[in-house]
Structure formats: C-alpha cells, structure tokens
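Notes for the one structure printed next.
Subset of chains shown; positions unchanged.
Chain lettering (A and B) follows the sequence in which the chains are written, and residue indices restart at 1 in each chain.
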Amino acid sequence: MLDDRSTLSPVMALLAARQPGHTLPAELYTSRAAFDADCATIFGRHWIAVGVACDVAEAGDVMAVDIGPASILILRDDDDALRAFHNVCSHRGARLVPPGRSVVGKLVCPYHQWTYDLDGALALAPHMGVDFARDLHHLKPVALRDVGGILYACLSDDPPADIAELAAVMEPRLAPYDLRNAKIAFEQDVIEEGNWKLTMENNRECYHCASNHPQLSLSFHAADFGYDPANLTETERAEANGLLDAYARHGAIWDAQGLPHAAVEHTVGWPTNFRTQRLIIAGLGESQTPDTRAAVGVPLGDTDRPGMGDVHLWGINSWNHVMSDHAVIFTAFPVAPDRTLVRTRWLVNRDAVEGEDYDLENLTAVWKQTNAEDAHLVALAHRGAMSPGYRPGPYSRFTERALDEFATWYVSRMTAGSGA
Amino acid sequence: MLDDRSTLSPVMALLAARQPGHTLPAELYTSRAAFDADCATIFGRHWIAVGVACDVAEAGDVMAVDIGPASILILRDDDDALRAFHNVCSHRGARLVPPGRSVVGKLVCPYHQWTYDLDGALALAPHMGVDFARDLHHLKPVALRDVGGILYACLSDDPPADIAELAAVMEPRLAPYDLRNAKIAFEQDVIEEGNWKLTMENNRECYHCASNHPQLSLSFHAADFGYDPANLTETERAEANGLLDAYARHGAIWDAQGLPHAAVEHTVGWPTNFRTQRLIIAGLGESQTPDTRAAVGVPLGDTDRPGMGDVHLWGINSWNHVMSDHAVIFTAFPVAPDRTLVRTRWLVNRDAVEGEDYDLENLTAVWKQTNAEDAHLVALAHRGAMSPGYRPGPYSRFTERALDEFATWYVSRMTAGSGA
C-alpha cells in the first residue's frame, strides 16, 4: 500500500520505543500506518486462525474469510482435501465467492464466467483467444493447515515452518474431541471498537474477570491466570491453595488417562505464537455454562468421561476452549485501526440435535455475555489510547505476564517482518 | 490538496508500472492519493459530462453538480445562454445554490446576501465599503459546452481544444433527436461501491452482459462489443454473421437517409476521449425496453422513421444511448476512492405526457435493472482490487480492447497532466 511505504520509518520508531513491561506506545494501537503494517506483517506473514474444518464439511463447500484487506476462500475439493486461495479472480480481480459459506461445483466468477476447478486451475476463460495461456492465470493459492480441526492460513509464500510445532503439540491434545467431525451449532460476529491488539491483550488476562465477567467467573478460575501472592485475603489464599491441590489431583488422573495437560508456551522467538494448557473448570467442573454443567447431551468425539477440563489454546488472533461437551473457537480479524471483528463458533457433536440434546441459549449464554462485556472493555482501552493523556502503563508481573510477552513478541515479529 | 503533493511520486510510480493489455495496479483504483490525483487531473482538466441542456430549460433555471470535491452551478441566463460557475461565494466560500435544481432571479448567497447577476457579476456586497472593488469578486466561471444537448464542463482555465472534434462528430448525429428541447422524464442516482474507473471499465464492455444483464440483452447485441471468433458455437457464429449482414443492410439504409453510423473513436492521443457508433437494437429493434418496442408514443425530434437504431456515445465519465423514442444519458462522478455516483436521465419529447404517451415503469425498467446489476459487479471488482491477492489481469483483446485503450488513455493523461 502507498501508505505503508511513506510511514514505515515512524512505525519502526514506535516499535523501537516500546518499554519492556509496559503497554505499547499509543500510535501502535491507533494509527492507520501501524494498522497497515500489522496487516502486512502479522496478518500477511504468519499463521492466522481462520475457522474450523467443519466450516467446509462436504466436497464443494466453500467459505470466504476476510483477513484485513485480503479475502481468501477455503474449500473442500472433490477428494475431500482442504484448500485455500485468494478470493480474487485472475481476470479483473472480482471477488469469486460471496461472504460466508456457499456450495459450488466449480468456482465461477460472477463477472465474466472465468471458471476454476476446485484445485484452483483456470478451466475456462471465454473470449481470451486460442493462444491464451490459462496456466499462467490459475488462482493464487494460500497456505492452509488443519490442526486438530482448527484451520490456520498464511498469506505469505514463505509461511513460518514452526506451524509443525503447533501441530505436534495440539494434535494429541485435540484428538479426543474429534473437532474435524463436529458441527457448528452457532456462530456470532461481534465488532469490537478497538485495535486488534487490545482485543488480544484483553483476552490474555483474567485480571479483569472478577469485576467484569460475573457469569464467566462461575466456570473459570481467574487464579489460573496469575495473582499477587503477597496480597491475598485469607479466603483468596485458601482458594488459590485449593486450586493448586486440585491441579495435583487432576494432573494425576489426566496422566493416568493419557491426557496431556502441562502448559506449553511458544511466544518470543517463535513466529507461531501459541500457549496451551488443560484447565480445570470451576463450579461443578463440566462446562462453561451458566450452571457449569455440560450443555450438550452427546459428548464431543471420544470424551465420555468426567473431569477432562478445558483444553485452552491461545494463538496470534484466536482463543479456544475445548471441553467434553462443546468447544468455543474465537478468531479475531483487523477491520480498521479501531475496529476488530471477533467471530465465535460453538461446536458440538454433529449428531447432537438442537432442542433435544442441547438448548442453544444455554450453550451460548456465557460467551455471548462475556463477548459483550469484553467489547465494552476493549472500546474503553482504545479510546484511552487515542488520548494525548495516554502513557504506556505497567503490566502486572503476576496477572499480565502473557500480555507483556505478547507485546514483546509483536515488536520482535514486526521488526523482523519489516527487515525481511 | 496537501495529500497530493506528498504522494505525487507514488502515483507516478504506479502509473509507470501499468502493463499494456492489463488492468491497472491496484492502488490506482483504491488509494486516496490516486483518487485525489484523478480529481485534480482527469476531472480537473478535461471535459466532463455534467448533464443536459434541458436540465436548465428556462431562463433562471439553475442546477448544482458536484465533480469530485468541486461544486459547480449551471444556469440559463436571461438571454437563454447556458453558463457555469463554481458554486462558491467569493466572500466566505459558502455554497451559493443547494443540491439539485432551483429557479432564481439573481444568485443570492444565503450567508451574507452577496448577490450575483446571472452572468456571474457581483451586483451587491453589503457592508463592504464604498471603495470595495466588486469587479475583483465576480463568480469564477467554468467552461461549458452544449454538444447536441449534452453538457460538458471543464474546471481548467485551459480546457482541451479538441472538444471541437467531439462537437463536429456528434452534432450531426444528435441533431435529429433535438435533445436540447427534450424533457427529463426520470432521473436516478445510484452510488456504486467502487472506483470511478471500475465504473467506466464496466461500462465499456459487454463481455459480462450475457450472464449478468438478462433483460438488457434482449435489446442489446453483446457481439457489438467483440467476441473471440475462434471459439463460437455454431449458433453464436450464425448470430454473429447475421449481425454483420444486418449492419450491411442497415448501413445502406442509414446512408440513404443521411444518418451517420460509422464508429468514430478518439482515445489515446486525444484529451477528450470518446467513441460513437450507431448500433442496431436487438429484438424488434425499436428501443431498450423490456419488449424492445418503443416506450414513448411521441418520437424525439425529427425521428419518426423506423430502424434508426441507437446512437451510442461513450465519454470520459459518461455513456449514452439515443434512440428514436427516448435517450438515456449516464454521468459518473467520483465521490471517494471506493464510491462513484452514477446519475441516469431518461429523456423524452417534451410534448410526451406520462401515463398517456408513455408508462414510466416501462420506459425505465431496463436500465434501472441494469444499473443495479452493474453496481453489484463494480463493488465486486473494487473489493478484489483492495486485496493483496490482486494482480493486474489480462484484458481480452476481443471483448475488452476498449478497456485496454481507456487504461492506456488514463495513464497518458495522468502523466501529461502532472507534468504540466
């Protein structure tokens, strides 16, 4: 983009100005130049969560996803393989498939009927002459990986190789849930009025949970995300110690069941940022629902045993909670410097029947409410960053360590990305 | 504009990067810098179609037209002469006349009642003192030409001289239709969600007609706009040859009737880009209506004979179809990099009475529907150009030659314009 080039140096200066342990300089959250650079570098050269395998369950299913200014299409071809391409006709650049999901035999551009096979080959280009080299005009492919049923795409021609590390860690953890064969019970789009990095920061801490997420807190242990050990009330200390004990007990059971549970973190130094850990669900321990019981009568995959907890997975633009009865898959996409799309999918066993095996309102209540609460907080933070009164503030080393690492990772990736 | 100066070099680089035979580099369609440069150079220094003489039929009629950031007013003065001025008071810059059409005795600024005669002279400026030199503050005139009833304005103080060529070609072709004395039966504004050049490209080919304009195709021969001769079905070949035969027959009749019909093209090398040709109307051959019959019982001007076809005229920002019973006059104005106003006027004999001599819905049906279909296509193309997956694509040498020439003309005019 034109704007990128003219403002590259100021963005570099802002990145260089970031102080460890502190939030980013304001313009990295608010300026158009930083937004364009984020789209080009973070969303243009990294593995970005884009959906789930069951978005395109059958051969011929296709889904369009916007990643910043880019639009890609993800499809399942006639051999049941997943593929992704830029959603741009090679002729006049028209969008090939409309927003959302559709079903196709071939990909036919609505503008002039240029027609592509599901492997992206240009099969038909009317009126282009007998000498037209169709093979120079196939669809531009986009790298796509299915990691345990969660889809990651990379717009770069040279995608980071460490997606293999993500797959190695997550495939065994996700395998019991068989997400590839789940179904989407509900999908929700929310626009948060803030920069995508504020959306991600907000998600990477539970420091704000106690006073902002009363319903989520019923099934969520905020202490999982850190606390200041020197400033606990007696009650809090008892709870914190109780949780440590619970992890010791559950850990032994999970080990016995062959369920990986230890935290794995790839942040600074890894292009493909992720963190996973098996969490204990609070309350009755079954699911993130208003009563903390399972919302779905038919379990996901091969998970029909108690106490499997929540396989929690953070990524560059995603967060996920995979539980025995359902999974909640969140993806975040930059729309503008001050607007971020958060798309939430609730996955259940594909044999579960709404109204019989689950009540949709009960299934979705906790995260619908939590999403609304988070959108409010992200907007407050963005408006603050717009102000000349904003100064980068200190992260808690107890409850916001993950944000500090995310910011450090971001700065290092942006610096590396621009130097490439 | 500030932005022009700081981004002139990048726009020049984009213009230089354009490959012959291909669509433009993406940012020429999408960036604010290219949009501002287009407004300054294409819309600021060329003859732009702005309306029709019968927009201001009577002395004192005035119409405001926005051309990008400029607003001009077009009026008919007390001697029935057409004039145009910037729609900007010389005092504090307020808009003199409101959007659309009005009727005035003099032009009175609503802010402080500065009052101008219809020749633009400042007649009254209250409280400016006895020594105030009113003659230094007359309205700033805008060059205006009436070509067969179609109005062209040029914002430059040095308008291209080749408007005389357009007039020489078009006056005899338009004379029988007497558009200057027609009336506007209907006017429609549509915002297309795409760059103005995508609007113009879309209009300059009928490659997309078969699959997108089912109703227009009843009265329109897509083959008029080219085809790949090596890839026709037998049916298509028979139709194409039949059309060639029809042009031979009609041409002889048109010659006998003294009706010019041959194509005239002024594109690369001419500031005032236009193309005209007399087209055969398909179907029953009378008019671009759902049943291809004339929509109006009273013919335009002196055209009461069958088979006069369609005087088709393309311009920089306009396209026109002038038929015996009615004319459709299209003008396109840039609103934003991704927004273009398309204003369509349906002209009929001023003596024709709605409900008696014509049914408004029947008159306007084909192009209302076609405009809606085109707006959708232009939006698809613009969204594609926004994507990092966009690459300039190849034009068909058979069906998109006119687009290639338009792009070449555009690049040459922008380069010439900025060097001036």
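Assorted remarks:
What we mean here is this: a contact is a pair of C-beta atoms (placed from the backbone, for glycine too) under 8 Å apart; a residue touches a chain by one contact, two chains touch by 3 or more.
Keep in mind that what you see is a predicted model, and the values were worked out from it rather than measured.
The copy number for the entire complex in this file, given 2 shown chains of one sequence, is 3.
The rule is short, and it goes like this: only the chains that are shown with their structure count from here on.
Subunit A and subunit B have centres, each the mean of its CA atoms, that are 47 Å apart. Per the touch definition, subunit A reaches subunit B in the complex via residues 1-3, 5-6, 40, 44, 69-72, 86-95, 110-113, 126-130, 132, 137, 140, 142, 155. Looking at the complex, you find that subunit B touches subunit A at residues 6-7, 10-11, 23, 26-27, 31, 33, 201, 207-208, 211-212, 226-228, 230-231, 377, 380-381, 383-391, 393-394, 396-399.
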